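Presented below is the structure to which this report refers.
A single protein chain has been omitted from the complex, and every remaining protein chain is retained in its original position.
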Amino acid sequence: MQDSFFFPVPNSTFAPTVDGLFYLILGISAFFFIAIMGLMVFFMIKYRRIDGVEPESSPGHNTALELTWSIIPVLIVIGIFGWGFTGYVDMRSPPDDAYEINVTASTWAWDFRYSTGAPSKELHIPVNTPVKLIMQSQDVLHSLFVPAFRVKQDVVPGRYSGLWFQAKEPGSFDLFCAEYCGKQHSDMITKVIVHNTDPANTNLNDNPNFETWLADASDPIKDNEPLYESGKRITEILACTQCHTADGSKKVGPSFKGTFGTQQKLSNGKMITVDENYIRQSILDPTSQIRDGFKTPMPSFKGRIKDEWIDAVIAYFKHLKKE
Amino acid sequence: MASAVEPHEKQDCGHDDWHHEPFSAHHFDNAEQQFDAGKLGIWLFLITEVLFFSGLFCVYAVYRVSHPEVFEYASQYLNKYLGGLNTLVLIFSSLTMAWAVRCAQLGQRKGLITMLSITLFCAALFLGVKTFEYTEKAHKRLLWAGASVDAKDIGKAENSQVFRLGDPNDPKNFKDPNKFEERMMKSLVTIQNYGILSLLIPAVLIGIGYQRNSRPWRTTGYAGLISIFAILIGIFISIELHNMQHGGGGHGEQASAEHDGEHASGSHEGSDHDSHDEGKAHSEGEAHAASDTDSADHGHADENAAPRNANIFFSIYYFMTGLHGFHIIAGMVAITWLLVRAVESHFRPDYFGPVDYVGLYWHIVDLIWIFLFPLLYLIGS
Partner (left out) sequence: MATTAMPAQQESDSNSQSNYLTCSKGFKSWAFTLDHKRIGIMYLVATMSSMFLGGALALILRAEHWTPGATLPLAKIQQALASLIPSFTAVTTEALTDHDVYNQLFTLHGAIMVFLFIIPSIPAALGNFVLPIMLGAKDVAFPRMNLGSFYLWIIGFLFLITAILTTGLDTGWTFYTPYSTNTTQTSVIAATMGAFILGFSSIFTGLNFIVTIHTMRPPGMTWFRMPLFLWSLYATAIIQVLATPVLGITLLLLAAERAFGLGIFDPKLGGDPVLFQHFFWFYSHPAVYIMILPAMGIISELMSTFSRKPIFGYRFIAFSSMAIALLGFLVWGHHMFTSGQSELVTIIFSALTFSVSIPSAIKVFNWLATMYKGSISLATPMCYALSFMFLFTIGGLTGLFLGALATDIHLHDTYFIVAHFHYVMMGGTLVAFIGGLFYWWPKMTGYMYNEFWGQISALIVFVAFNLTFFPQFVMGSRGMPRRYYNYLPEFQTYHVLSTIGAFMLGFGLALAAGVLITSLFTKRKAPANPWGSATLEWQCSSPPPLANFNETPTVGDPYDMQSVVWDPETESFVNRKPEQQDE
């Protein structure tokens, strides 16, 4: 699979239809465009004005000709409509056995929730399986757009909207919000991770199969490992790592490393100590105490993260301090 | 605003040339062309008016289809008799307006002035009745959806406060149905007092008119006098009608429906406060229906309770009748302008365009009400 001049990598069952139709229209358009422009330039040169020479007379209209160039476009657009129509009907008819994922859009983040209760900030889906998203919005209009899948659907507050697709290859793809939703509309982007379904791939660090990922995301705290390992996993599942690093460098937000136990200045000028309570507060109500120098507010995780998970994250912070 | 200004814009074109050829603008070839242009212009303007309202009728249709129970329930709180009275008043005013046009065509100055005055009186009477209706509903907390909701409950930004009449959670606003009449009357008396006080304005206009010996000032003053007087009469008639329904024992269908609503909240008040808290919120009101969005099943369980989002009906009611009322006011301004010109003897059998145009406008305003009345007042069982 390769991207082309006009398209990103095609990675869904819809992509061939959409791309095919696109190239068909492109061909027809190019033909007409070149014909019209060619004639125009030809006329411009051939019939350029020469002083004193009056134009030859030619008929002011020609009904047969005019009807021809009215009817041919009609036939062409009927054909285009037909193709677009069948492609659209496919997009709106999810198979009954589609794998369902709940999506909640809010300003300016996507939340995905699986039947096992697993939360995720990125959309993880199995390859070659029809997936149906059941989407709702908490505030304003949003729109879920995955260019690689050629799908898009607005998420309207007060009702559920549906969207389905079937990915063809494993990999990581962009997911955008396409309907303007306010200040950080352009930051409301995340990834679609397409997992393979090969039962042999159970290594979490190297593209595991979907079942393994789901089990891991549903219950990230493992009995037989240190708590900080679970904490690390949780920061990955909740996509904290999109904005925070574990190596001490600044990204959108402060790094996990080298902060625990230190004194930090807040944006309102107060000094605080980064302790367990501060971390908990920052996860549940991030805007209440923003550190100086960091503008972009973090979305709240209240109600989306269990208490034990916060404990694990705190353990992870402490572990990073020791390292 | 636009509609108020527009007829002036349209027909005033000729003033520069009064002395030569009365009221014919220089850029027209002849009076006939001018009349045709004006007529086509006003018809186009009326089309835009109809389309303007058609948007609202679409809103009405969409919500009527999606929430039929809301309309069925909420419409019983509108007073059919007052609505019917207003319908008759407007139909009668259409008759007098048509008569006025005829008078203008025949060159009957006195007839024209009389008919225009009656039309103006009817228009103001309509507004008087409407004033009573709005006041009554405001006191019953039968308001638009957002009026009973805190801005932050519907995710509004803090500085975009939703406009409210009083605190929706303040119990004294509607918990005491017995005092409701008293409070409403108090408001109405205040309104009437202000109305009487505002009679000063036309009085001053008339005074200026006599002092300067200017007929237009005087006519405007008299038109104001008629309008304010008619509004006061409208309020008075409405109060009488209201009292007949409620005090006189001859309960109409409407009256009993209203009493049901009031008694429902009253009886709850007397009974167990704590256990019926949720139910009470619903039965006392329609006003609360929208705020309790997550307890919809409670609402359906109770027969007397308002259906969910019942206040959408009142949102539509206020918006449509309010906009219509605004058009009535615009029409009154136009009729006053006609009166001034009629007194000045501007209209003749060969020049009566403005009367004709305002007449057409007035008919369309009436026509819109004739649709509004059954759609808002006469639905429901």
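Letters A and B name the chains as they come in the text, with residue numbers starting at 1 for each one.
The rule we apply is simple: a contact is a pair of C-beta atoms (placed from the backbone, for glycine too) under 8 Å apart; a residue touches a chain by one contact, two chains touch by 3 or more.
Owing to the predicted nature of the structure, the values given are computational and were not obtained by experimental measurement.
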Taking the complete complex into account, tell me which visible chains touch the one left out.
-> A, B
Which residue among B:130, B:242 or B:308 touches the omitted chain?
-> B:308
May I ask which residue of B:59, B:138, B:208 or B:225 touches the chain that does not appear here?
-> B:59
Thinking of the whole complex, not just what is shown, which of A:98, A:134 or A:178 touches the missing chain?
-> A:178
Determine and list the chain A residues touching the chain excluded from the picture.
-> 3, 5-8, 14, 17-18, 21-22, 25-26, 28-29, 32-33, 36-37, 39-40, 43-44, 47-50, 53-58, 60-62, 65-66, 69-70, 73-74, 77-78, 80-81, 83-89, 91-92, 107, 139-141, 143, 145, 147-148, 150-154, 156-159, 161, 174, 176-187, 189, 295
In chain B, positions touching the absent partner = 2, 5-6, 9-10, 12-13, 25-28, 33, 36-37, 40-41, 44-45, 47-49, 51-56, 58-59, 62-63, 66-67, 144-147, 149, 151, 153-160, 162-163, 290, 293, 308-309, 311-312, 315-316, 319, 323
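Criterion: only the chains that are shown with their structure count from here on.
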Distance between the centres, which are taken as Cα means, of chain B and chain A, whole angstrom | 50
